[in-house]
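Structure provided below as structure tokens; questions to follow.
In this view, the complex is presented without one of its protein chains, the others remaining in place.
After this line comes subunit A, so read on.
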Amino acid sequence: MSTEEIVAMDHVSFKYGRQNVLDDISLHVKKGSFLGLVGPNGSGKSTLIKLLLGLHKQQDGTIQLFGEDHRRFRGWSRVGFVSQKAASFNSGFPATVKEVVSMGLYGKKGLFRFLTKKDRQRVEEALEKVGMREYKNKTIGQLSGGQQQRVFIARALVSDPELLILDEPTVGVDAESVQNFYTLLKELNEQQGMTLILVTHDIGAMSSYVTDVACLNKCLHYHGGIVDYEENREELMNRMYGHEVNVIEHNHDHHHHSHDHDHDDLHGGRPG
């Protein structure tokens, strides 16, 4: 693992209206690490990811991607993203697997440019990587949840990202596919040196694959290697989940505080 920092968040805070969603978060991700970002529902995990991706703007603090302030960052094709599949796609959409994966190249190509033969080859290679090449002419809706998620990984991989961010990618995917899915991520991390950030609330399933863990519940409760995490696990869980209970007790104005902001729609593009 190198010392180069892919992500550097310092003292980042974010509010929805008057409600604190993230409070003074400092999180650094080194090149080649595989970070599991865990926390209960509504803990601000998805918000943190949206800040990283430039879909929201933090009120306080700084975020750097590849050493560059992320408000000025333009190399979005270096970042791959896999979202909760159920959240953002219509399963009746008449697109083939090949068409879906091609979409991963559109941002990189820029306006007014068409895909070349080489681009189509990269689509095939990305599908090969996730073991879905034979399905390239199927429509996306014909595949199982696990297969669809592989296609979405291929869509994220096709632009050769150095950082891959996955936001609860295994929601609604059967247990066996989840195992294969994590194995695939581990391969990407170990064999290709890709940096990964995996958001999940399923702490148990990911612990044997990741190198680092960050525990989030509005503020960062733990951030370090997986081994230390396993040793202090029980105490951590108490602190993290206990914190949420305290907030509910003391905050009479915010009975709805457990509202899940993780799933709000994204209608616009990046601000600014």
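Criterion: a residue touches a chain if its C-beta (ideal position, glycine included) is under 8 Å from a C-beta of that chain, and two chains touch if they have at least 3 such contacts; residues count from 1.
Please note the rule applied: contacts and distances are computed from a predicted model.
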Under which of the names "Carbohydrate diacid regulator", "Cytochrome bc1 complex cytochrome c subunit", "Metal ABC transporter permease" or "Phenylalanine--tRNA ligase beta subunit" is the non-displayed chain listed in UniProt? "Metal ABC transporter permease"
Checked against the full complex, the residue among A:His70, A:Arg122, A:Arg155 or A:His221 that touches the missing chain is A:Arg155
Which listed residue (A:Gln19, A:Asn41 or A:Thr96) would be found touching the missing chain in the intact complex? A:Thr96
Could you list which residues of subunit A touch the chain missing from the display? 53-55, 74, 76-77, 79, 81, 83, 87-96, 98-100, 102-104, 106-109, 111-112, 114-115, 137, 139, 141-142, 144, 155, 159, 265-270
